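Just one protein chain is left out here, and the rest sit where they should.
As written, the chain order gives the labels A and B, with residue 1 at the start of each chain.
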Amino acid sequence: MAEYKVIFHIDENNKWNLLLKNVSNLLNATDGEKVYIEILANSEAVKYYDISQDLNTDIETMENLYKKGVKFVACNNALTAHDIKKENIIEFVDVVPTGVLELVKKQNEGYAYIKP
Amino acid sequence: MAEYKVIFHIDENNKWNLLLKNVSNLLNATDGEKVYIEILANSEAVKYYDISQDLNTDIETMENLYKKGVKFVACNNALTAHDIKKENIIEFVDVVPTGVLELVKKQNEGYAYIKP
Partner (left out) sequence: MAEYKVIFHIDENNKWNLLLKNVSNLLNATDGEKVYIEILANSEAVKYYDISQDLNTDIETMENLYKKGVKFVACNNALTAHDIKKENIIEFVDVVPTGVLELVKKQNEGYAYIKP
């Protein structure tokens, strides 16, 4: 049985729909196999996690992906830079101190990198 | 003799000229060395493969690259999403079921990833 590890990187809000579609397709294609998927958002893309803003048009898809094991992660530097309060971000989103360091660490652990 | 493996990822049509230039430069720089180059198009970028549309302005360059061993690949999810008939895509283009899975597999095989 194959095992796949991949980190998706997003730093532009207008790429979220494309990214979520990519992730859904990947999950469909690997049904029954071990897949570790992490979505790392930094820069302005973290705004999509902020439920007090109206950017997020597809939280249902995110919830479905989360229930299937997809990890959603935010860069804390980006949250601070965009004045986003932690109590306003979607509850299943994890926060890491530095998004780019997370991207490096995961690739060191054998994760493939995809930037939609 | 060095051996190079690289997968180029494209999901925006306005990046094709830049990508083809990148690939040409890479081939010129590695003349006489073993180079495995794959171009994986998903999302709207697969439209460039559709000869019934007028997007493709540089099929000659693509043919030359193909003759030098470059693989052109399309994501079938993207072909379906954009209503592109398989009989309309350039004949030397391969189709994979899921583009992002191809990106993961190739990186697992040691391919470098480049997103122009």
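The rule we apply is simple: contacts are C-beta pairs under 8 Å (C-beta built on N, C-alpha and C of every residue); 3 or more make two chains touch, one makes a residue touch a chain.
This is a predicted model, so every value here is computed, not measured.
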Which of these, A:N13, A:N56 or A:Q107, touches the one chain of the complex that we don't see?
-> A:Q107
Write down which of B:Y4, B:Y66 or B:F92 is the residue touching the left-out chain.
-> B:Y4
Hidden partner interface residues of chain A, rising order = 9, 11, 42-43, 75, 77, 97-101, 103-105, 107-108, 113, 115
Residues of chain B (touch criterion as defined above) contacting the omitted chain | 4-6, 18, 21-23, 25-26, 28-30, 110, 112-116
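Keep this in mind: only the chains that are shown with their structure count from here on.
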Averaged-CA centre spacing for the pair chain B and chain A, given as whole angstrom = 26
